[in-house]
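Removed from the display is one protein chain of the complex; every other protein chain stays in position.
We call the chains A, B and C, going by the order they appear; numbering starts again at 1 in every chain.
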Amino acid sequence: MNEVAEKLTSKDFSSDQEVRWCPGCGDYSILKQVQTVLPDLGRPKEEFVFISGIGCSSRFPYYMDTFGMHSIHGRATAIATGLKATRPDLSVWIITGDGDSMSIGGNHFIHMLRRNPDVNVLLFNNQIYGLTKGQYSPTSEQGKVTKSTPMGSVDYPFNPIALALGADATFVARTMDRDPKHQQAVIKKGYEHKGTSMIEIYQNCNVFNDGAFEIYTEKASKKEQILLMENGKPLIFGANDDKGIMLDGFKPIIVNLADVSVNDLWIHDETDLVKATILSRFYDDPSHEEHKPRPFGVFYINTKKSTFDELFNNQMETALAN
Amino acid sequence: MNEVAEKLTSKDFSSDQEVRWCPGCGDYSILKQVQTVLPDLGRPKEEFVFISGIGCSSRFPYYMDTFGMHSIHGRATAIATGLKATRPDLSVWIITGDGDSMSIGGNHFIHMLRRNPDVNVLLFNNQIYGLTKGQYSPTSEQGKVTKSTPMGSVDYPFNPIALALGADATFVARTMDRDPKHQQAVIKKGYEHKGTSMIEIYQNCNVFNDGAFEIYTEKASKKEQILLMENGKPLIFGANDDKGIMLDGFKPIIVNLADVSVNDLWIHDETDLVKATILSRFYDDPSHEEHKPRPFGVFYINTKKSTFDELFNNQMETALAN
Amino acid sequence: MSSAIEKELESVVIRFAGDSGDGMQLTGTQFTHATALHGNDLSTFPDFPAEIRAPLGTLAGVSGFQIHFGSTRIHTPGDMCDVLVVMNVAALKANLKNLKKGGVIIANTDGFDAKNMRLANVPEDKNPLEDGSLTEYDLKTIDVTKITRAALTDTGLGTKEIDRCKNMFVLGLIYWMYHRPTEGTIDFIKAKFKKNEAVMNANIKVMQAGWNYGETTETFANRYTVAPAKMDAGVYRGIMGNQATALGLIAASVKSGLSLFYGTYPITPASDVLHELSKYKNYNIKTFQAEDEIAAICSAIGAAFGGSLAITGSSGPGIALKTEAIGLATMLEMPLVIINVQRAGPSTGLPTKTEQSDLLQAYYGRNGECPVVVLAAQSPSDCFDMAFEACRIALDHMIPVFFLSDGYIANGAEPWRFPQSSNLPEIKVKFAAARSKDDGKFMPYERDEKLSRPWALPGTKGLEHRIGGLEKQNITGNISYDPNNHEEMVHLRQEKVNRVADYIPLQKLDSGPETGDLLILGWGGTYGALKTATTILRGEGYNVSHAHVRYLSPFPSNLGDILKGFKTVVVPELNNGQLVKIIRDKYFVDAIPYNKIQGLPFMSTEVVNKIKEILA
Partner (left out) sequence: MSSAIEKELESVVIRFAGDSGDGMQLTGTQFTHATALHGNDLSTFPDFPAEIRAPLGTLAGVSGFQIHFGSTRIHTPGDMCDVLVVMNVAALKANLKNLKKGGVIIANTDGFDAKNMRLANVPEDKNPLEDGSLTEYDLKTIDVTKITRAALTDTGLGTKEIDRCKNMFVLGLIYWMYHRPTEGTIDFIKAKFKKNEAVMNANIKVMQAGWNYGETTETFANRYTVAPAKMDAGVYRGIMGNQATALGLIAASVKSGLSLFYGTYPITPASDVLHELSKYKNYNIKTFQAEDEIAAICSAIGAAFGGSLAITGSSGPGIALKTEAIGLATMLEMPLVIINVQRAGPSTGLPTKTEQSDLLQAYYGRNGECPVVVLAAQSPSDCFDMAFEACRIALDHMIPVFFLSDGYIANGAEPWRFPQSSNLPEIKVKFAAARSKDDGKFMPYERDEKLSRPWALPGTKGLEHRIGGLEKQNITGNISYDPNNHEEMVHLRQEKVNRVADYIPLQKLDSGPETGDLLILGWGGTYGALKTATTILRGEGYNVSHAHVRYLSPFPSNLGDILKGFKTVVVPELNNGQLVKIIRDKYFVDAIPYNKIQGLPFMSTEVVNKIKEILA
């Protein structure tokens, strides 16, 4: 019988376990979007595996009626690599937080990106350690006042997109909890990419870091602060789509579309690593004058790198053939 | 009595322990250059501390008559961070290998770069695990045949320079064991930089990976294969300095100085992150046709980021003042 | 003036229970401070859900806080409570089992409406306030929500904000019932809400309303006084174990004159040690939140190399990651304190629940022969003393020291008096002195009578030396593959631990004589329950004694003799039998394990019954 035939619905993907995130937590939206996207992938449910580390976000697999493992802190990436290498037939998803992936799990994270197994990473970035009740994380802004940093944190934060590019990731994207459609589109694109798809999701922790991404999600500021990247399209933003990004040599500058024609704007090219790197550096503090808008969407896709599971198993086949 | 007054010599920095690397190992040259540079830094000997992990390279501290710790595999960076945070008065040096820093120590490595303590990292990259007798490392080229990969390694290697830039390193450079003068200059520059100085040193392991960098060190190929970066100078290379690098948009191209004037060449700018990123990608397999020459020297310096030890201790002073 | 009849009580156990959102922990903590100030002895047990915000109104969402206080010495939060305050039906359902027959129930009727019943899976027709199921208890029902709202009409506050004050009503009422001072809480409220006067006043107003409710209504026939306990003079505050641990470390830093460096990575239930320490930067306390536990301990090792009082702390899973580096510190013979606030395992286990199951890990959980010193605190306030001891021993003996706490004492509170610095033992740190060429070569592994080696700081002239994880030659510290040297060094590292026994107090019997039918041998957070149980047993004429071990490696030199003094030795532990294994091996005494592995502390009565069973 053809598995795909039986049409799956999002309900098919929700487990019988009561969802236990704080009311208002951004995680709910991500759960919903994933449960919305999966049925459309035309893949039998039993082929999906969700592997997480530890953190609020990492409770995710319990709420999915798929195969799942809530593993240990920071190691989901390594577990997924072993699973995908030996079971390339499965659709493997990694659920991780900014602490889980960027802090304790940083090494496995960059090594996975380097090897490029065909898995999808949903990085729930709330710029805080939620489960342990609110310490700053490697993505928290410098000077962050938390339980562990009453005088403000002194560490400079990671730039997860730049780090991923530096580790030779083949799919790097950013989306946010509050924009379901965008989230669904990016997740779908990540699934379709052959290789490790690194998807950073801005997620609001309304208990310990409420409003961290407000300016990117609130009607008032949103359009001014967000740069929606679409492949082959010019980089336009602003309250009335009245601003754009141009390149003066390597220097990206913000221009007013009153003065500059759309045709002279920077056209987004997902396949250009250098441009992706420049965009990844649109990361300055939005409170600064003339800061750049924060890019959302796909920064970079590299389809030339084979996947780890492919190479690993090709070698096995060669060996077995002899 | 003024410490600095007593002129130190390289002999003052060599311990009474017999050096036990294989005859012909590239490590000897690095030891010699460091022992040559240190006396010129005008700093009392007792202020130098060398911290290493595990590996052939990590035996280094035993041969230096300074304070030293031969710690555990991959952790020198973390130990050095704790030492420098509490003892900013010391000159802290980290000795590590490509396995020690890029493999097991990857997480502490990127976190140190992010925090930017004022320490110097000498990364002995021989693209192999020497001490454990020759398995491939995260910097070994793909397809490498070793004891552990009789059919060749399937992993894509890291690009240590690109990774460091992605982790927001403030000083990133490359040099090689066979060029004492260049090594000394780069090491000195790294010492002078306030912040973490990441210095990758191509080092020949003549027992398990002999000749890995031959084309960059042998008279015959050297000038064709090496791109010596000097700040403010055009990017020129070639047997008779007859080639140069130009930028066509973001695309670096190799030009012949017969056809192109030196003035149109790419002028190296250590402070330009984007350009540094492009140069870091001059990393293709030298056996390929029209591959780029391998850059040596300083890729990038960022003096705007304060050091971790500075921020950490400023906060302490503020607190103590209240 | 209230018509309530005044009664004198020796001790009372109250449990506040409600929804996670109802602020029961805060209510309990405030009551604790007031009670400590009043001079009672006390012991508390917060019992909150694992989730940050468990679903509203459900059983999973119930948050409880139990306090036991009295005019006599109090050692446990009490097995069963006299008064149970419940904000909703789920809280009642979850906690009724903890209430003594005939005990008082104070119920917020508003929390028993249809919605709450449904959320707690209680059938419509089974409202316990109405179905007569509580006749064995003294039930007081109050519509706290209604009164609170009434009290705060025209304060301009929204209902949501108003309802958040409910817990203050309960607090005020209980303050009235037990004649507690309210000033402390008023000050607390003023400080907490200084940025929002409306909310500040609302809270105070509602607390008053609670007090007045007791004063004016006839609901409560009795009012109680619990006289201050006879404790050594001094100002007491209610302190939790993790706070006490932090203060103990700080005291050691002050005493030793060394700056303290705490390298850690957050983990339940150890995080509060970091949170506490990070408030004391003005005492030259440095805290570093590392990228993981390995970096945490390694940064501490770096700081120790530089001359800081270096500490690292975590809980089980994090400690597992530190074991390799603990081996390094052992080889380096470097002072380092490793704190383990134990939680229920294995693996992630039950992060918010208590257990004593990491003792064998502390003892044996490393590769190679890698002995370290192991200490354990026996109560919240003892965390101060033992954390201080851990630092003293680490510094005096140049050795890594494990300090074991657990979730129960870490979050439980008891009265604690600020010690005089002068009453604390000395910690004399002597760094190796600078040397000139003529002083000859510096010997980093030369040893003193404690077998400890010199602490030679980078920056000191003439002390240049190298240390590391490879076996080293004794005295010189050079790498050595010599077979006999290795054997000697293994023995030296063990002997170094053993010698600590000459610098710690002898084992005391906590209660009961030196010999007898049965010895209850405990360690760690079970102290209160075992002490209480022993008192009960001896009261009933059983010839039972209780000894509680705080120095676990090495053991006090007289422990063996004590054990030999009893026909039977029982070792109660909140694990599957760990100390008992070590005792049986080391002293060849046929000690009997008694174990509870439920993520919960012992109840004294459990212990009493078990001991009777053994003696029967």
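Observations on the structure shown:
One rule holds for everything that comes next: a contact is a pair of C-beta atoms (placed from the backbone, for glycine too) under 8 Å apart; a residue touches a chain by one contact, two chains touch by 3 or more.
Keep in mind the model is a prediction, meaning the values are calculated, not measured.
Touching the chain that is not shown, out of C:G469, C:G524 or C:P572: C:G469 (per the contact rule at the top). Only one residue in the set C:A320, C:L463 or C:L537 touches the chain that does not appear here, and it is C:A320. Among A:A80, A:M102, A:L163 or A:A185, the one in contact with the hidden chain is A:A80. Touch with the chain that is not drawn comes from one residue among B:C22, B:L228 or B:I254, which is B:C22. Considering the complete assembly, chain A touches the hidden chain via residues 3, 15-17, 44-47, 49, 51, 54, 61-62, 64-72, 75, 78-87, 89-90, 107-108, 111, 312, 315-316, 319-320, 322. By the touch rule set out above, chain C reaches the unshown chain at residues 50, 315-317, 319-321, 323-324, 327-328, 330-331, 344-351, 353, 355, 357-358, 360-361, 363-370, 468-471, 481, 483-484, 486-487, 490-491, 493-494, 575-576, 581-582, 584-585, 588, 590, 596-600.
Interface residues of chain B facing the missing partner chain: 18, 20-23, 54, 56, 72-74, 103-104, 106, 129-133, 135-136, 138, 147-151, 153, 207.
Here is the rule we use: only the chains that are shown with their structure count from here on.
No other two chains have as many C-beta pairs in contact as B-C. One finds 39 Å separating the Cα centroids of chain A and chain C. Chain geometry summary: the mean Cα position of chain B and that of chain C are 47 Å apart.
One finds 31 Å separating the Cα centroids of chain A and chain B. Multi-chain contact residues, meaning those touching two or more other chains, occur in chain A at positions 104, 106, 138, 151.
Across the assembly, chain C contributes residues 281, 291-292 that each touch 2 or more other chains.
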